[in-house]
Every structure is written in structure tokens, then in C-alpha cells.
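The complex appears here minus one protein chain, its other protein chains still in place.
Presenting subunit A:
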Amino acid sequence: MKLEVEGLTVYFPYESIYPEQVEYMRELKRALDAGGHALLEMPTGTGKTAALLSLIVSYSIHKSFKFKLLYCTRTVHEMEKTLAELRLLASHLPTPTSLLALGLSSRKNLCVNPHVLSAQSRDSVDAACRRLTASWVRSLAHDNPQVPTCPFFESYDRAASAGPDTLLLPPGVYTLGDLRSFGRSKGWCPYFLARQMIRYANVVVYSYQYLLDPKVATIISKEMQKECVVVFDEAHNIDNVCIEALSVSIRKQTLEGATRNLTQMSQEIERLKATDAGRLRAEYNRLVDGLAQRGNLAITDAWLGNPALPDDILKEAVPGNIRRAEHFLSVLRRLVQYLKSRLLTEKVETENPVNFCAAINSQAGIDQKMLKFCYDRLHSLMLTLEITNTDEFMHIQTVCDFATLVSTYARGFSIIIEPYDERMPTIPDPVLQLSCHDASLAIKPVFDRFQSVIITSGTLSPIDLYPRLLNFSPVISRSFTMSLTRDCICPMVLTRGSDQLPVSTKFDMRSDPGVVRNYGRLLLEMVAAVPDGIVCFFVSYSYMDGIVNSWNEMGILQDVMQHKLVFIETQDVVETTLALDNYRKACDCGRGAVFFSVARGKVAEGIDFDRHYGRLVIMFGVPFQYTLSRILLARLEYLRETFQIKEGDFLTFDALRQAAQCVGRVIRSKADYGMMIFADKRYSRHDKRSKLPGWILSHLHDAHLNLSTDMALHIAREFLRRMAQPYDKTGCGSKKTLLSEEDVMKMSEGAMDTY
């Protein structure tokens, strides 16, 4: 259907539209018109992605494709879903438009060369690809046909070299699978094809890292012009992604590996000196000229960029005392030695970067400027040495990464050295962490560079905190609610067990057998009353292990098993995937199942428990972070000093957004229904509860705020019966929840009249 949003014709791929989607589009258009950033919260299951894509693509048609849409997703799965939505939209666009949209992912997801694909991890696929496609390998193969190269890359290169602007990919929407099959049919390498084509594409869908991680961003996204619209979907954890992009942790193994790498490199240098001294000489000369010419490198040699980002670094010349390869290696050796000595500490140490650099300077004789250039110097050296198995050189790269970061940023970071894990003090496991506290550092260049950045998710509450955390000022920030034909979500706050004693996972109460039993009784009552799938979230792995153990001893687990099968998430991904598979099977065949999972775990973030896979989700406790963690304490302090955010506020905000994320897993569309139980007395307090997203709060009736187990059971039974009745999807009268084209027309006319 077509609709008008404030004078803009929007092509929408479905026959009818939800009213909140129209609202969403209107706000989005205003943000685009204003050329500013926006923060939009809309519950899952209301067609956020469809609304976003339709509006932005229509807007860009209106502006005759002046700008690109960069759409960032968290996972490959979401990327595929977005592209599928986009394809549907493309088929509803007016015919003469030539929309080119594609997904971009790592080599592991795009490669079609069977030899390369046989490698397991992402890094080894990258290395295997480099081994076949690096420029020196290819020039070697030119002379000697025995040297293996990648046939896909070679034929792609021939096609691409025909002219810089040849459009290799006909317009259309390409998912990763489409790119692969297109590459296979043409015999072209899909990865490099996609890398090349993002320059011409109208819509690019890729992962957060391509924009946020400065190392990746510099090579992938630097050519994007200012007028791009950037969308971060499911962005409730964006601050954590930013922080992780700039944090480095170094363990004993890292340093040992780095030492090995150094030895290997020095041997290589010796060999090169004997055979081809000219190459080292050439590198030296290049470094004298500065690092700025890296743009001329062949596409296959391109390296993860400098993590520290400031442009001036590229204009400066490399300091003289690390220009010579052997000098640089000895600097690195001293650095590794120094870090090793720091790891030997017996007590926890916290330091800020300035002090740390000063200490390195005085003890190892490496000044800040040398540290700053470590990463680029290493990169250049590895190219000179023609090292292709980059995956083995991960360790020394990590060390250089660390050195560059620590010397570049004076604020917003801290270095924490812990001799052992706080939870297992007997096992020595020293770790040196450079942790970033300021999410705005990584995302700042994105805000600065692009005209409109849209941050959107199902849970962004409280919506005023994000601009402070990310240090930007949105022109639009709004939270939308869901229009429903029936009350299909039923949140409840359970504060007491069946014996009327309060339940909580507060530290002093969590091991109380009464609380454990009350939680067990709750689960037991619920498995008897709720059909198909139930998902339980616990606050941490250790707490889950503990409580499941006690339930087993009390015999509660056996009783639960009479009604439903029990599956548990573990830290092992393969095991968890298997458990999820079987969980789904058990739900399908009517046996029923319970899934025990952990807030902040993989399952809580990425797996949907929609329809019968999740009729009820129980959140046992409030998922606060581990508050004794040094990193968290340092970050809290930083937040208080820099952004005036109180510790308590931040912790509650973080815990509640995790809880909302967990319970939001059960409802993924309007036709769906599900119950949510927040089982902790602390949820009934206003300061905690009010931080839940609006679409949950609007269904949380006052009568459901302070329940005991039996009351919750009664409500659950009633709710399930009510939801099982047939209902009318479109709603009626003023409560219309599905609008046809005429309805939208009428609405906009009505709006005109009121002005």
C-alpha cells in the first residue's frame, strides 16, 4: 500500500498498517528532515523494521538516492531478517527505481572457496583467505603457477579491473546467501564483491562492529559520505558494544604468545636481511615519509585500522627509534617484559592511563609516542615480512592494540590488574584489563560524521539516560506504545511465596532455604497450569547452579519433570543450541518444557521464545551486575564524575533493561500472547518498576503488583483461558489496530482538520 506521511509518499509492503507504525514513520521523517539524530523506542512485534525501512527507502527515493542507508544489526540472523523485509519492500516499490541493497559480513559468512571454509574460526578463515589472496602471494603465483591462489578472487579481480565504476551487481536485494550463490554462479568472490559494492549500494546491512569498532570502521566505512542515515537496530545494549570495542584484556597466555611471535619475527628479519635487504630498506623509507599512504594498499592486504582513530596520527611520521625493524622488536620485547612483571602482582591494582604510561616510560624506557605508533608499526612490519597466517599473530596484535589505546586516551579508561578471579580466589589467573568507561568515545565519530543516526529498540527505557550515556543530543526521542485488540501480555510482580514470606535474590536472602523453596513452589505451580513452553531467567550462572541443585535435593525438580521436561543453558554454545533444539521439539509435540537460562546470557539476548515456545517467562530476581567487579566500580565512578549519573540509578537502569529484555523474548507479534512474572519483592518498589519500558508498564495493573504464588496462579489460569478464545484481529471502532489505506487517508485528513 501507499500512504502519505506529511507530504512524503511512503511505500509500505503490507496491505494494512498498525497505527503506531504510522506514528513512528512520522517521527522518523521529522528527524530526517531536521537532519539530526533520533532515539525511538517501540515494542517488538509492532513491525519496527518494516516501518523503518519503508520510510527511509521512500525518503531516499524522494531525494533521488542522494544518501545511503547504513543499517546495523547485532547478529547475522537479524541481518538476514532485515534483508528479507527489504526484499518484500523492493517488490512494492514503483518499477523504475533501481535499489541495490546488500548485507556485508565477515569472510566466514561470505566465502565460497571450500579450502578456505574448512577452517573453523573467523580468524583462521581470514588468515586462510589472506594466504591465497595477499598481493605478494599473487605476484609470486604470477611467476610460479604452483603457488595456490583463490580462483574466485582472481576472476573477481579480472572483472573489477575492467573499470573502476563497472556495476558488477545488478540492482536488487542481496542477502548473504544470495551473494554466495551469485558469487558461485559467476565464479566471483562474494566477500570482495560485497566490499566493493557497498560504495554503490543504496542500503547496506551490516553488524555494529563495522561502524563502532574503530579498527574495522576505518577500512569498511570510511568512504561513506556525510548524508548517510545510520540505523542501530536493537540498540538497547549499544553502550556495552561501544565499551567492548575499546577494551582490551591481556592474560598470561597472551604475553607468552606475544613472546613467541616476537621470536618468530626476529628470525624472519634475520632471514630477510640475508636474502632481500632491499625490502626492509624500502619499508624504512616509507616510514620516514609517514604512514599516510596506507590508502594505496591492495584491497586484500587491508588491515584492521588503527584503534585509536585520531586523524593526526596518520599525518605524523613514525618516531625514529622504532623505524628500524629490529629496534621496534626490541621495544616490543621490553613492553611485553614490563607487562609480564606487572602481572606478577599479588594484589589488585587500579591505575589510570597517564600514570601507566609514565611507569612504562620510566621502567621500560618507552615513551608515549612510541606506544601510540605500536599498532601501525606492527602492521607495516608484518606486511613487509609478508606474514599471511595472521591468526597466529593475534597475541602480539593484542599487545600493540593495548599500547596504542593506553597512550592515546588519557580519560575514560582505567587499567585494572587482578591476580585472580574474585569468585575463585584460590586459582591464580592474573589478568590485565584496559577497560573503557565511556561509551561515547567509540560512537562519537559516528555521530560526528553522519547526519542522522537513528537508535531504536524495543527497550530503551528510561529514554533520557541514553543521550547522557552516549553524549549526544537527539532531535527526536520518543517511546511508542503498542495498540492491541486484546490484553495479550500479562505482567505480574510476585513479591511473596505461598507462605506469604517475601522472595528476593538480594544477597542476604538468596541462599535462605525458605526463599529457594518458595521459588521452587512457584515454578511447580506454574508448570502445572501453563501449557507448552516456560522460560525461566536467573540472575547469574552461579545462582542458577545453586538453586537448581537445592531444588533437586528438595525433590522439586522431580515434581517439575512430571509436568514438563527441563533444559538448562550452559556456557557451552553447542550444548545450549542442542538444549534449545530439544526444548522446541518438546514444546511442539505437546510434552511441554521449561528452559532455565541466565539474564545477560546468549539466550536472553538473541533467542526468541514466541508463540507456544514461551507462554510464560519467570524472571527470578533482579539481574544486577556483579557489583564487586573492579571494572564496574571504576565505570560507575567515571559515570558519576563525568556525566553526573548516580551509581544506584545506573545499576537499576542496567538491571531493569536486562529484565525487560528477558521478558520481552516471549512476545514477538501482536497475535501472540504471553505472561511475565517478575519474582522479587524489589520489583514492587516504584523506583525499580518505573524503569521498565512503557509497553510493559501499561499492562501492569495495580492489582498485579504485590502478588503471592496462589494469587499469581489464579490470574495465570484466567489469563490463559481468556487468551485461548477466538478473537477479531482488526479490532473495531475507535480501537482499530490495523489500518487499511483508506483509514490512513482518513486519519491524515482528520489531523488536517484539527490544525
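Basically, a residue touches a chain if its C-beta (ideal position, glycine included) is under 8 Å from a C-beta of that chain, and two chains touch if they have at least 3 such contacts; residues count from 1.
Keep this in mind: contacts and distances are computed from a predicted model.
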{"item": "Protein name as given in UniProt for the chain not displayed, \"Glutathione S-transferase\", \"General transcription factor IIH subunit\", \"Defective in cullin neddylation protein\" or \"Myotubularin-related protein 10 isoform X2\"", "value": "\"General transcription factor IIH subunit\""}
{"item": "Omitted-chain contact residue, chosen from A:K215, A:R521, A:R611 or A:H699", "value": "A:R611"}
{"item": "Residue of A:P214, A:P445 or A:G592 in touch with the missing chain, whole complex considered", "value": "A:G592"}
{"item": "Per the touch definition above, residue among A:H142, A:R184 or A:R717 touching the missing chain", "value": "A:R717"}
{"item": "Missing-partner contacts on subunit A, residue numbers", "value": "528-532, 562-564, 587-592, 611-612, 615, 717, 720-726"}
